[in-house]
Structure formats: C-alpha cells, structure tokens
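Worksheet: the structure to be examined is printed underneath.
The complex appears here without one of its protein chains, the remainder shown in place.
On to chain A.
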C-alpha cells in the first residue's frame, strides 16, 4: 500500500501532499523535509528507488516537479513508477499540457483527480477514460452551479497571462539559440520560472527514452 505521495519543486517547495496513513502534522513536516532533501540531492542518472527508514521511496522528475511516493516493503516499485506516470497523464489530459502552475493555482483539482485515481493508498481506477469521465461529470455539476450563482471567472486568466507572457517570449528566443549549447539552455530553464514548463515534455527524470 502506498503510504503517502508528495509533489515538490526543484526548489523544495511542496506542491501536493497526500497521506494514506495517520500521522501527526509534526511528523508529516519532518518526513517531508527529510525526503525533499534526500531526493533533491540525488543526481539525474541515479535509479528511481531508494530505501528510506523501513519504506521504499519511488520518485520521478517531470520538468520542474518531483513526484515521490513511499510504498511498503512488499509493494512493487515499477508499477508505482507507472502510477506516477498515469497521474501525470491524467493531469496533462485534464489541464491540457499541465505545468507546475496549474497544480499551484488549481490544487483542489489536483486532489480531486488523485482521489478518483487512488484511494486508501491503492489504485481505484486505472482507466484514464473512466477517471476523466468522473472528473468531467463533477465539473459539469460545477458549471451548472457557476451559471446559477454569478461568479467571476475570466479575470483569473488575465492575471495569469501577465506573468506568463514575458517568459514565454524568452523561451522562444532561447529555443532558437538552443542548437548552440544544450547545457546552456537547461541552465536558462531554471533561471526562467521553471513552473511554466510542461511536465510531460521533459518527463522521464533521467530515463531518456
């Protein structure tokens, strides 16, 4: 059974936490701190599994974001790796080229999708279609509500665009230069706000395929 899942950025900021075992807030914070440090210290080509306390940690990096799961001794590491990937696919399909910002600003959605996919630390529904169907049904109910009670929707989009645009331009410029030096590029990605990077684009966290 999965004991918990953490999503955090390269800077160590926690973006999503899901605990399937009862722990005190203090303990959760301690575990998070320890794991973030351990995982961020690992080099890209290293293997995706490590022993930690009496648990197995399975992690994978997607663009700027680390997905990190703790499973028990009997559990299967590789299938957990694919649980992570399926979750990224779900997010990607739902948000449309998901990036870290989507998860920051719509954290509640990220939790809802996760609940449809995993429950009690076990896979509940592994069909992408079925999970998305459930979420879309819920959204439909929301949309109905939204029409009934007038609430401002569009302005959020505007405020997002303002910090999107300049970096998008820079990114384009860099893509032109990218033939010159690949390493330089990756350094620049970090310099730019990496939260804009599409997760699936750089998916693989070390396993280049």
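Criterion: contacts are C-beta pairs under 8 Å (C-beta built on N, C-alpha and C of every residue); 3 or more make two chains touch, one makes a residue touch a chain; residues count from 1.
We take it that contacts and distances are computed from a predicted model.
Chemist: Among "Calcium and integrin-binding family member 2", "AP-2 complex subunit alpha", "NPR2 like, GATOR1 complex subunit" or "Signal peptidase complex subunit 1", go ahead and choose the protein name stored in UniProt for the chain not displayed.
Modeler: UniProt lists the chain left out of the view as "AP-2 complex subunit alpha".
Chemist: Can you list where chain A touches the absent chain?
Modeler: 1, 14, 17, 20, 22, 25-26, 29-30, 33-34, 37-38, 41, 43, 45-51, 54, 73-74, 76-79, 81-83, 85-86, 94-96, 98, 101-102, 104-109, 111-112, 115, 119-130, 134, 137-139, 141-143, 145-146, 149, 151-153, 155-157, 159-160, 163, 204, 207, 209
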